[in-house]
Each structure stands twice: as C-alpha cells, then as structure tokens.
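Worksheet: the structure to be examined is printed underneath.
Excluded from the complex is one protein chain; the other protein chains are retained at their positions.
Chain IDs A and B follow the sequence of writing; residue 1 opens each chain.
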Amino acid sequence: MDMLILSSVAVSIMAASTPLLFAAMGELVAEKSGVLNLGVEGMMLAGAVLAFIVGLETGSGILAIAAGAAMGALMAALFAVLTLGLLANQVATGLALTLFGIGLSALLGQSYVGTPIPPLPKLSVGGLSDIPLLGPVVFGQDALVYLSFAMTAGVAYFLYRTRAGLVLRSVGENPHAAHSIGFPVIAIRLAAVLFGGAMAGIGGAYMSLSYTPMWAEGMIAGRGWIALALVVFATWRPARILLGAYLFGGLTIAQLHMQGSGQIEIPAQFLNMVPYLATIVVLVLISRDATRIRLNAPASIGKVFHPDG
Amino acid sequence: MIKLTRRSFSAMTLAAGAAAALPARAADPFKVGFVYVGPIGDHGWSYQHDQGRLAIEAEFGDKVETSYVESVPEGADAERVITQLARSGHKLIFTTSFGYMNPTAKVAKNFPDVMFEHATGFTRASNLATYAARFYEGRYVAGILAGHVSKTNKVGYIASIPIPEVIRGINAFTLSARKINPAIEVTPIWVNSWYDPGKEADSAKALIDQGADIILQHTDSPAPVQTAEERGVWSVGQASDMAKFGPKSHMTAIIDDWAPYYVERTRQAMAGSWTSGDIWGGFDTGMVKMGDYNSALPEAAVAEAKAAHDAISAGTLHPFTGPIKNQAGETVVADGATLDDGELLGMNWYVEGVNGKVPS
Partner (left out) sequence: MITLDRRPETSHIWLYATPLLAVFLTVLCGAILFAFLGFDPADALHAYFILPLADQYGLGELTVKATPLAMIAVGLALGFRANVWNIGAEGQLTLGAIFGGGLALAFYGQEGPLLLPAMLIGGMVGGALWAAIPAFLRTRFNANEILVSLMLTYVAGLLLSYLVTGPWKDPMGFGFPQTRLFGEGAILPILLDGTRMHIGFPLALVAVAAAWFIVSRSLFGFQIKVVGLTPPAAGYAGFSGRRIIWATLMIGGALAGLAGAIEVSGPIGQLTPSISPGYGFTAIIVAFLGRLHPVGILLAALLMALSYIGGETAQIELGLPVAVTGVFQGMLLFFLLASDVLVHFRVRFRLRGAGRAA
C-alpha cells in the first residue's frame, strides 16, 4: 500500500468514526450525570432527517447542523420529561424513543427520499490542503470533523477541569448527596440529557449532510447502538471514546480493504465480524482491572432519582 | 404524500388514453395487494415495486384498489401479512422479495382462488406465478462502457448477498468489460446487506483507494454513486436512475421497471385470463432498462453499448456466450455455446477476471 492510499484510507476512517464520536460523546455526558438513554439511534435518525430537510430548503450548512442538534435535543427532551419528570424506567423509555424516532424520521422525510444535496464543503487552506499525505487528512475535512475533535477536548476539559463538570459527575455518583448539598439534580441531568441528544442529532446530521449526503429511511443503520456500546467500551472516559470510535471505524474500513484486496480466502461474513469481535477483545483487556472501572462508571446510572429516595 | 416521478407521470399520461377506451363498469374494484421487504422510502428495490403499483392505479383508475404493506420481515410475519391480504379480498397479490417464497407458497395453497405472484423465486403452483428480471443484461451493457473508459483496469463491485443473481451480474459485467479490455480485473466487496448507505459508501471508498476507477453496485442506495462523484471516478446507477446523485460520475443506470408487467398481469387477472407461469424478463419485455448515457462518455463506447442493448433485446446476442473461462483459466463454456437459464439461475462461480473467491 503506498503512502497516497494510506492518506485516503485515513480520511475514510475519519468519516466512519465521526458520527460515532459525536453520538458516543453526547451519551457519555448523559451517563456521567447518571442517565442511561438507549434512544441514541432514534435521536440520530431524527437529527439526520431534520438536518437534511433544513439543509435542502435553506442551503445553509450551519442552519442544517443546528437543526440536527435541535431535533436531537427535542427527542432527548421527550425522554427527559418521561424519565426525569415522570420517573419512567430509563432503559425502556430509551428503547421506545428509538422505535418512535424510526417512525417519526420516516414520516418527516417521506417527500425527501431520493433527493440529493451538495455535501458540506471541505476545508481548503490555501496550499496546505494539497500537501500530499497530511494535507487531506489535516486540512481537508469538513467542519463537523474538526468540531468532533474540539467537542471531545471540550467535554474532557469540562468533566475533569471545571467545577460544573465536577458537579455533574457527583450527581451521577450520588444524586442524593448532591441534592442534600443543594445542587439541582434534575436540572443538571436535564442539561446533560439535552446535550447528549444534541450530539446524537449532530452525529445524524453528519450522516445525512456529509457522509452520504441524502435522506433515506433507517440510514443510521445501527450506528447509534455502536455509539452506546462505545461508551461502555471506553469505561466512561472521553479520551477512550475517541480511541474506541477510531478503532471501530478503522476496523470497519480495514475489513473492507481486506476484501477489496481480493487476496483473502476468508468468507466475507467472518471479515464482517472483525470489528465486533475486536471490540470485545479490547474490552476484556481493559476491563480486567475492576477497581479502575468502578472509578469511572457513574454509580447511579440508570436509576431514577426522587428527592425522597 | 404520493410523489409524482417522471416514470409514474408518463405512466399516468399513457393511462389516461387507455382508461378512456375501457367501458365503465359499476362493480366492486378489483383488489391487488403488494408486500414489500423495505420501506417504500428506500429509493431502491421496494420503491421501484411501488412505482409499479402506482402504475396499476393509474392504468385502471377506480376499477382497481391497491394495498401494500411495507417493511415486512422475511420470517414468520410474512405469512400472516400475505394471508391477511388474501382474506381481505385481494385477488392478486405480489410478494416482492425472495424471502417470501415459502410463505407465499403456503398461503397460495390455502387460497386457491387468489392469484399470487412471487418475485425472484422458483416455487410455482397453479395459482402462484414467479417473475424476475434479467438485470445481468444491463450489467453486460455497463461492462462495455467500463471496458472503454477504465484507465487503471480495476473495477470495484459492491455486492450485497452472495446469491446467484448477484454473482451472475458480476460475471456478465466482467465478460463484456474484458472483451473490450482484457486487462480489466473486477474486485467485489460483500457488504452482507442490500441497504446500508454508510457501508456502501465505505466500500466504494475502499475500492477506489485500491485503484478502482469504476464502481459498480448491487446494493440499493445511491451512496456509491455519490462517493464516486466526490472521488472523480465512474459509477453505474442501480434500480433507478441515480444521475442526480452523481452528474459527472453516473455512466448510466440499470433500471428495474416493473410497471408494464404489473399492469399486464392485473389486466389478465381482471379479465380472467391469468395463468401461472414464470417470466424472466429482460430488455425485450422492458423490465430492465438502461438509463441515459453520460454525455462525457466516448461516443464509440456509447454506440457499442447501445448496439449490445439492441442485440440482446432482439435475441441475437446472449451475454453468456462462449468462450467463457472460469477463474482457473479453464474453458467452461465452449466457443459459440450459451449457458441455459437453469445454469444461470444456479450460478455460483466466477468467470476469469474476477478477484477473490465466491463466498460459500
């Protein structure tokens, strides 16, 4: 494989990883506050369809991305009303949200199927983007790819370097203690859930605006589930989410290249299994030290909070 | 909520003429049912079948009533949906995915008065007909274009599920491409799905990275065409014309057009002249069509492609005419001989020039 290929493979991996990174990082923040929202797939679909519609109607990439984020947050708000306000079970509500999102996105997108949209523009920094190898990778991506890195750094900084981040984590660890100190547990969780929804919406928007610039029903095709798994895989740490998203994206692309080389005699199904099996193997390797995981996993995750206990 | 597309519009204008010729009858409408494997919003397989349903409505107006059930899983649910259609008075039922074969056969046994049509299968009964399209004819024509325009001599082929239909398409394409340019090699990537835009785009990228300058697809989404456009290589649309997804890259498309068949079978069913059978239609029946040829293609290539289309349509050219060699270089079809339909139906080997091994 010559170097030129390497650089374009890197670009493919970045594209495959970006939606996972957005969705997983959003879910991480929600889970750090103690809320498990399994509706990521549904929020991504809803974000994808609205981003596409707004992008097509207005021609503005920024408005489209904002619409995707808003739609994801709106779905998350529905989830929050049920789980934080009415104390419904989070696992079941999240699954119902996915079911709802599949239907809602299909309904909204009915008259937009089969319409192309120009992809989000790629950055072009003078001659820099034309540098062989590094140029396309470092200087030739679209805005959302850079945003995904900035967001990762921002989340890591927020969670571990700011007071607000500390409060959010303490709400996830022990909501009753946080409540008795006087922190507004529900409001903090609401904010975290909305952020999670907005990020899932942007992840969806990336799919319908950049990755495959079109709307088609069910186009997220299970990436929301992978994003959920990545949070667990990363043992609730932002840097590992980045690693996990790129590992998964990389393995997905790698198995296609293995097939595309035409030299491998293994049935395609087994090659398709590689990303999933490798994820399990890596999880086992990083999970062996039980105490370190317990340090990162939010203790109250998935449990409803009511001040009376 | 019904979209007017070019195709259904032209069908409607045709229908306006036909409807005027039919005498009006004050009878219950004839009910026709459809079972789709995907959502009609997939813009691929199920969408094309639904265009056929709309053509029936356009043709017969209020003399027919059509129903459809979309996204029906190919398991235990299919039999119930087909049964419900039969029980609710549908007299002609089209089940449009291979996985519905055994459920359709079971229901057909229980409802001898209802006429069933199953797409792409091989189980038939006196009230169960089968129909399929010879998409490989279109792939043969696409191969001619590829043979003319490929510079890297590498073609990437995004394949869905390893069934004979897909393998047949790969082979037909490879045969004609190598007749023009014997150095061409075709590399399939199996994605194990008919429809996953992201994965289809990823596969297209991987193939282009490995040097392919033409991307073929036997999956349903326009994502590979988009990717080819972005990367500046050629592509071929699948199921419907996808030129708007890649104006520069879209060489042509291999289009499924079920409308003429559906309209004809409905007409026969209404008139009582419907009989079971097996239709494997190609260019000659209009079930398979080529899209518009990209104006950037060399004229000679397009002329040759059109000539092949006409010859296949007229029955003077068969894509699988020998000499055909397998991957090991052995001649498996002698000079001048052609593979018969039975051999085509069960095809599970690659011709010379395809990389990799048939998944089995």
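Following the convention adopted for this analysis, contacts are C-beta pairs under 8 Å (C-beta built on N, C-alpha and C of every residue); 3 or more make two chains touch, one makes a residue touch a chain.
All values derive from a computational prediction rather than experimental measurement.
**Student:** Mind giving the shown chains that are in contact with the missing chain?
**Tutor:** Within the full complex, the chain left out of view touches A, B.
**Student:** Touching the left-out chain: which of A:Phe52, A:Phe139, A:Phe195 or A:Phe233?
**Tutor:** A:Phe233
**Student:** Hey, which of A:Val11, A:Met44 or A:Leu82 is the one touching the hidden chain?
**Tutor:** Checking the options A:Val11, A:Met44 or A:Leu82, the one contacting the hidden chain is A:Leu82.
**Student:** Using the definition of touch stated at the top, determine which of A:Leu104, A:Met214 or A:Ile253 touches the missing chain.
**Tutor:** Of these options, the touching residue for the absent chain is A:Leu104.
**Student:** For chain B, which residues reach the chain that was dropped from this view?
**Tutor:** 1, 33, 39-41, 67-77, 79-81, 83-85, 87-88, 98-99, 102, 122, 161-164, 167, 192, 345-348, 359-360
**Student:** Please output the residues of chain A touching the missing chain, sorted low to high.
**Tutor:** Within chain A, the residues touching the omitted chain are 78, 81-82, 86-89, 91-93, 95-97, 99-104, 106-107, 110, 186, 217, 225, 228-229, 232-233, 267, 269-270, 272-273, 276-277, 279-280, 283-284, 287-290, 293, 306-308.
Criterion: only the chains that are shown with their structure count from here on.
**Student:** What whole-number Å value describes the gap between the mean CA coordinates of chain A and chain B?
**Tutor:** Computed from C-alpha means, the inter-chain centre distance equals 36 Å.
**Student:** Where on chain A is chain B touching in the complex?
**Tutor:** Residue positions touching the partner: 5, 8-9, 12, 15-16, 106, 109-111, 113-116, 119, 207, 211-214, 216-219, 221, 223, 252-253, 256-257, 259-265, 267-269, 272.
**Student:** Per the contact definition, I'd like the list of chain B residues that touch chain A in the complex.
**Tutor:** 1, 3, 38-39, 41-43, 47, 156, 162, 185, 187-193, 195-203, 205-210, 221-223, 226-227, 230, 240, 244-245, 355-357, 359-360
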